[in-house]
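Structure first, then comments.
Right after this comes subunit A.
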Amino acid sequence: MTDRTQNPERTDGTADAGTGAAPLLTLDRMSVRFRMRRGRYVAAVTDVSLALAPGECVALVGESGCGKSVLASALLGLLPENAETAGTAHLGELELLGAAEAELARRVRGRRVGLIPQSPAAHLTPVRTVRSQLQEVARELTGTRGKAALRAAAEEAAARAAFPADHLDRYPHELSGGLAQRAATALALVGGPPLLLADEPTTGLDRDLVERTVDELRRQVDDGHGLLMITHDLAAAERIADRVAVMYAGRIVELAAADAFFGAPGPRHPYARGLLDALPERGFTPIPGLPPELGALPPGCAFAPRCAHATDACAAVPALASGVACHHPVPAGTAPPHEPHRRHGPADAGEKQVPTQRTDKPGPPQRPESVDAR
Partner candidate 1 sequence: MTGLPLAPMARMAGRRLLYAVPVLLAVTFGVFAIAAASPFDPVKAYAGTAGFSASQEALDQLRDSLGADDPFVTRWWDWLTGVVTGDLGESTSMRQPVADVIGERIGWTVLLCAVAFAVAIVAGTLLGVLAARRRGGLLDRAVTSVAYALEAAPPFWLGLLAVWLFALQLDALPAGGLTDTGTDVVSFGQVAEHVLLPASVLAVSQMPWFVLYVRQGVGDALDEDPVRGARSRGLAERTVLLGHALRSGLLPVLTLIGTRVPELITGALLIETVFSWPGIAAATVEAATSVDFPLLAALTVLATAAVLLGNLLSDLLYGLADPRVGFDG
Partner candidate 2 sequence: SNPDADDDSGGSGGDGATAVIGVSTEPDTLSPLLGYGKDGNSKLFDGLLARTADMELRPALARALPEITDDGTTYTYKLRDGVTFSDGEPFTAADVVFTYETILDPGTNNPSKGDLEAVDSVEAEGDDTVVFRLKYPYAAFAERTVLPIAPEHAAGKGDVNTGPFNTEPIGTGPYVLDNWRKGEKLTFSANPGYWGGKPKVAKLTMAVIADDDIRATRLRSGDLDGAILPPNLAKTFAEDDDKQTVAATTFDHRAVTLPTDNPVTGDLAIRRALDVAVDRDAMVDKLLEGRGKAAYGPVPTDSEWFAQGTERPYDTARAEKILDDAGWRAGDGGIREKDGQRASFTLYYPSGDKLRQEHALAFAGDAKKVGIEAKVESGTWEVIEPRMGEDAVLAGGGSPADPDFDLYPMLNSELAGQGFNNMASYENPDVDTALAEGRESGDKAERKRAYDKVQQELTENPGYIFLTHIDHIYVVADTWRGLTTQVEPHEHGFGSGPWWNVESWQPAP
């Protein structure tokens, strides 16, 4: 595992964004691990390199527990005390991972980097109404003063996130899951940060709301903000993202343009393909095997134990080369798994997602034979 002699390939940078502007956020071999009892470590994020340009949206997808949220937290310095980081994450000139708490608190969070946390209900202060929390953020971040102005600011932010105004005076525990999600989105949008980290911003929302939220976020991106959207909702990702980063066991295993990823030629990493195949509108079959234990990763490719294509070569960690980190990537040009997908844009905003036609009603998904990883 020490064979990483070659310079890590500078991943494709900002080319895809088409703007040519300097990247907003540049991650270079960023890693996060958690110190556990008895000197053990959990490697939640490993050697992630990624650049995000203004006006670009990268969707970060991956199996649950692969380290997406940890990555976002690390960028804001919100990791628990037992976390350790390595590598760098530059936000313009500022290196985020090593930045002082005061710096992050005063100048970065909310102002330059916004976060829509996962589990929004848990991240709201339970003893204060949504309105008071929105007004507070407005006061602190935008300097809005005066009762009326604050009310207006709060209501405007709520409206942007489709949070119903008549629910503003509720306490977090009186909100439904979707309402809490919208409240969290509203809170993150108040400061208008150039970079937005959205961790599952669409959970708990119905289709209409997902689209409204996604469109609102896309509007932000089109205004020149950068968006790192962590999501399981591939339809939403497809609708908004310029590029897709696929994460597996803490590493980025594929980084591709969204059209290519969702349309032709489709994903090239076996895990990414498996992920798409698991969609209910597609095969609805889970990737076999258990998710890896981040505390005891196998040497080499972490996906190998679950991979049908695995060979001896997989005993070495594959580098991310031309957008995919795999010793046996699906060659570009192989037939896409399914019909082409649409890109985002106003034109198709109203168009409803057509689920995969099912000729006959399939039984419930069968549990695949698990590949014993151990």
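Candidates were picked such that all candidates are chains of the complex that A comes from, given by their letters.
Heads up, the rule we're going with is that a contact is a pair of C-beta atoms (placed from the backbone, for glycine too) under 8 Å apart; a residue touches a chain by one contact, two chains touch by 3 or more; residues count from 1.
The model shown is predicted, which means the values in this text are computed figures rather than measured ones.
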Touching partner of subunit A in this complex, picked from 1 or 2: 1
Contact set on subunit A toward candidate 1 in their complex: 76, 78, 102, 105-106, 108-111, 114-115, 117, 119-120, 122-128, 136-137, 140-141, 169, 171, 173-174, 184, 187-188, 190-191
